[in-house]
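Just one protein chain is left out here, and the rest sit where they should.
Then we have chain A:
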């Protein structure tokens, strides 16, 4: 291929990446703007909006709700997802393709429709909106993604180790906890992290499901946006990006470091 064409493709790619990251970078920078407005111009460097943020009780409460909700969602979705993925990877049975489609189907239902459906069903059952509804809803939204992620990771685990353990006299339960589960840990971890992020980030369905007065971080930000972007939102954005990007990156780096040292 001619070098000029290649340079053109490269420039195009760089521009697309710029498009994807420039606005995010702007949020990160503006979080440290000392101006009393959320936008430009930048008047100086300051931590004042982080201080303000830590004093904002509504946001702290929303953050706590989001973290608890995300953690519970991760537990439920990962448990269900791993069991289902084990069935798909380890067994061949009739109707497997159909079952796979059913497991992935919730992704293809528009989230707005999914939200309204569950809400109407609960209304018919006379169950009011609650944290529990949010938890069930978030779990079902995260489940297909967990199944896909875990399934992809599980396929890579060789059966030989389990068969060796069995032939050395371990019973199925011992084999599972001594051999299979430790080998599955990265898959479990990836699935749980994914489920947490999906829950932590969800707003479309959450707006329908949350009980009045309960806010998650996204709905809280959404509520604060009505007039303009306040500088506190920039600071909150900074904190959220540090959590949701920093934690997986560090986990990945740690895993790599750990693997290298144990080899």
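In this section, a contact is a pair of C-beta atoms (placed from the backbone, for glycine too) under 8 Å apart; a residue touches a chain by one contact, two chains touch by 3 or more; residues count from 1.
Just so it is clear, contacts and distances are computed from a predicted model.
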Field: Choices "ABC transporter permease", "NADH-quinone oxidoreductase subunit C", "Response regulator" or "Multiple sugar transport system substrate-binding protein" - which one is the UniProt name of the chain not shown
entry: "ABC transporter permease"
Message: Can you say which of A:59, A:72 or A:103 touches the chain missing from this structure?
response: A:103
Field: Touching the absent chain when the full complex is considered, from A:21, A:47, A:177 or A:258
entry: A:21
Query: Touching the left-out chain: which of A:51, A:68, A:113 or A:127?
result: A:113
Query: Since one chain has been left out of the picture, which residues of chain A touch it in the full complex?
result: 1-2, 5, 9-10, 12-13, 16-17, 19-24, 26-27, 30, 37-41, 79-81, 83-84, 86-88, 90-94, 99-114, 116-121, 123-124, 136-137, 139-140, 143, 145, 147-149, 151-152, 155, 159, 162, 166, 172, 175-176, 180, 197, 200-201, 203-204, 207-208, 217-218, 221-222, 225, 228-229, 233, 237, 240-241, 244-245, 248
